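This part shows subunit A:
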Amino acid sequence: MLHIVNKSPYERNSLESCLRMASKGSAVLLIEDGVYGATKGGSFEGKIQAAMADVKVYVLGPDLSARGMADRVLDGVSVVDYGGFVDLVAEHSNCQSWL
Partner candidate 1 sequence: MPMVEVAGKEFEVDEEGYLVNLADWDENIAGYLAQEEKVELTENHWEVVNFLREYYGEYQIAPAIRVLTKAIAKKLGADKGNNKYLYELFPYGPAKQACKIAGLPKPTGCI
Partner candidate 2 sequence: MKIGVLVNEGPYTHEASDSAYNFTKAALEKGHEIYRVFFYHDGVNNSTRLTEPPRDDRNIVNRWSELSKQYSLDLVVCIAAAQRRGIMDENEAKRQGKDANNLAEGFRISGLGQLVEAGIQSDRLVTFGD
């Protein structure tokens, strides 16, 4: 399953809820303001790193660059473009957007 999160974890609990519900082996894609969740130095860093033991984390490159955070991506998080976003949707049997 693919989980899509578009909210900053510093503003809303979407990412936290998503990680609570994402089962082992699923993927989490961070888009829009959600990309802040995958960056270094913030207080959410530890939570993402812990989650990465069970789930694969992706972040949308165009949203990251737009926010000046392209050089802050956490190690182990994969950066994808819109084509990669489409591939993730196609590869997983279903997807849930944590609006």
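Observations on the structure shown:
The working rule: a contact is a pair of C-beta atoms (placed from the backbone, for glycine too) under 8 Å apart; a residue touches a chain by one contact, two chains touch by 3 or more; residues count from 1.
Basis for inclusion: all candidates are chains of the complex that A comes from, given by their letters.
Note that this is a predicted model, so its numbers are computed, not measured.
Chain contacts in this complex place subunit A in touch with candidate 2, from the set 1 or 2. Chain contact summary for the complex, subunit A toward candidate 2: residues 4, 6, 31-33, 62-63, 81-83, 85-87, 89-90, 94-95, 97, 99.
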